[in-house]
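If you scroll down you'll find the structure; I have some questions about it.
A single protein chain has been omitted from the complex, and every remaining protein chain is retained in its original position.
Letters A, B and C name the chains as they come in the text, with residue numbers starting at 1 for each one.
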Amino acid sequence: MINKIVQSMAEAMAGIKDGSTVLIGGFGAVGQPDELIEALIEHGARDLVCVANNAGNGRVGLAKLMELGRVRKIICSFPRSAGSVVFEELYRAGKIELEIVPQGTMAERMRAAGAGVPAFFTATSVGTILANGKEQRDFNGRTYVMEHALKGDVALVEGWEGDRWGNLTYRASGRNFNPVMAMAADLTIAQVSHIRELGDLVPENVHTPGIFVSRVIQVDRGPAWA
Amino acid sequence: MINKIVQSMAEAMAGIKDGSTVLIGGFGAVGQPDELIEALIEHGARDLVCVANNAGNGRVGLAKLMELGRVRKIICSFPRSAGSVVFEELYRAGKIELEIVPQGTMAERMRAAGAGVPAFFTATSVGTILANGKEQRDFNGRTYVMEHALKGDVALVEGWEGDRWGNLTYRASGRNFNPVMAMAADLTIAQVSHIRELGDLVPENVHTPGIFVSRVIQVDRGPAWA
Amino acid sequence: MQGFDRKAMAARLAQDIPEGWYVNLGIGIPTMVGDYVPLDREVILHSENGILGMGPAPAKDKVDPWLVNAGKQAVTLRAGGSYCHHADSFAMIRGGHIDLCVLGAFEVAQNGDIANWATSENDTAPAVGGAMDLGAGAKRLWVIMEHTTKDGRPKLVEACGYPLTTPRAVKRVYTNLGVFDVVAEKGFVVVDLAPGVLLEQVQAASGAVLHTQ
Partner (left out) sequence: MQGFDRKAMAARLAQDIPEGWYVNLGIGIPTMVGDYVPLDREVILHSENGILGMGPAPAKDKVDPWLVNAGKQAVTLRAGGSYCHHADSFAMIRGGHIDLCVLGAFEVAQNGDIANWATSENDTAPAVGGAMDLGAGAKRLWVIMEHTTKDGRPKLVEACGYPLTTPRAVKRVYTNLGVFDVVAEKGFVVVDLAPGVLLEQVQAASGAVLHTQ
């Protein structure tokens, strides 16, 4: 019997190596797998490349992972926000690398990795400093830059429901980067609010099919998120 | 008030021009917009380029459109099947052009058109005659071919449910090419079995959001499909 | 010289959005535009984080923590709205399906260049978000911003000094002083001015020639 549901965070994190590229879902706090990030801190892997839309907030979660010196590089679209104190300190001190990627390019690069597309062309960033050093090419009279697939060793995602085959659903805007990250990583670990029996999810409305998910763990996000 | 629902096939077909590229959903009979194809025949547009997985069956639908001499070229993955008599006659007589595209490349080329990607690389067809004349390139030690976006002037799709904003759902394997075709065309016309009130479709489970749909028309597919 | 306040700017822009458009509103003044579209005119708001058919902010006791806009503020979903993932959401933007994007800006140049994401090439960690995708992908880009910086420097300019977000993308600019089209091979063209504002005043506050129609 296939059973991707794990009972402990130690099982969920098993095998994550130093030097991994870790894709972390969420847009702000929504759809962000907080409990998995805490477990990654506990797990201890270091020299990580983290891909996330934001560069952490306050001194918890991704910010804490950075503060502990575990993150070599961050790939994101929006590093600077009111709460990104840890990132800014580390970055000014030259202790963390940064790759800024337009948000849509970031999503598309991961989708490409999941879909077997090593590179594609996009109009986004043409004529800006973010296109510096990138190959450019005209199609039908318009200029595009070539972007490469962005693959993860690990993805940490948050779903709403999950089952033992790894099928996931998402709630409202909690979906965001999670489905593309799930398909772009070798090892995809999902935290979900609810475990469902196999067959309870409506086949037409599974948002991430289990083929893209390695492990599922139930977390209690508290009454506000229920 | 936005109202994409039209009441007649004449309204549904309005403005389709000679010379159009028409994307036609379906995989075999399933998810194939039979009533819209009949309406396109009635409408009379000619010199069409049709994109569909198969090259028609029997002497109805797409096969009839071809038999009437309205189709200049067909782009498909699987032209030859037991029932593709019309296509084979026309093709042997040199009366229709054919572009064979691997099925996944065909789907991805339309998805690219819908997503603003003019070209991308894929490993599919490398080392075969279908890669002849195509640009090839190595990424990470593997060879890929470059494929271009495949855009439609018109898409004819079949959904299960639709609403006045153009939101669609699909039933079971009726989804197939329909969502990528809907996003790849300038004018997307959907036939659906059921019209729903705005707000009745579950927001998480809309399969094609209305932004990709121009017109919706209800059809009666008969009791077997209900 | 008074001109529009921020609410009036947002309202002025809102009156130019026809029914049926798919519209993405950036963070700040652009977000306010949504509040001034008449309720009987259906305009479908898109948010980068996978929302189509976004509604206004909820009552405080109706906040759903799973539902925020691109500025991470609580919002609602209208009947007919739907959710999708980030790549599908940006396919809407990058594939040219969004009729209009409204952004704020540091500068707009007379050729339509927009700079709104980084204040210098040496900015250590600028935040681009979805601005470059929207600038390059939406069918139309309109900018809404104060006509000058807080210290009085013009934001309508001959050429941008800040790093570009997207070249030649802006079609129209709404400021506290008026509305200006960006016309190819001409530059800024005055559409109309805020009540009580004179053309010579606006010209004096601008870093590029303002043409009249």
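Convention: contacts are C-beta pairs under 8 Å (C-beta built on N, C-alpha and C of every residue); 3 or more make two chains touch, one makes a residue touch a chain.
Model, not experiment: these values are computed from the prediction.
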item: Among shown chains, those touching the left-out chain; value: A, B
item: Among A:A14, A:L68 or A:I211, the residue in touch with the chain that has been omitted; value: A:I211
item: Sole residue of B:A123, B:M146 or B:I195 that reaches the chain not shown, by the stated touch rule; value: B:A123
item: Among A:G61, A:G114, A:G127 or A:G159, residue touching the chain not depicted; value: A:G114
item: Touching residues on subunit B - with respect to the absent chain; value: 27-31, 55, 77-81, 87-88, 91-92, 98, 100-105, 107-108, 110-111, 122-130, 170-180, 207, 224-225
item: Touching residues on subunit A - with respect to the absent chain; value: 1-2, 111, 113-117, 163-165, 167, 183, 198-199, 201, 203-204, 206, 209-212
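What we mean here is this: only the chains that are shown with their structure count from here on.
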item: Where subunit A and subunit C overlap in contact partners, by chain label; value: B
item: Most distant chain from subunit A by Cα centroid; value: B
item: Length of the line joining the C-alpha centres of subunit A and subunit C, rounded to whole Å; value: 28
item: Inter-chain centre distance, subunit A versus subunit B - centres from mean C-alpha coordinates, in Å; value: 33
item: Multi-partner residues of subunit A (each touching 2 or more other chains); value: 108, 122-123, 170-172, 175, 207
item: Overlap residues in subunit C, where contacts from two or more other chains coincide; value: 77, 83-84, 87, 90, 93-94, 137
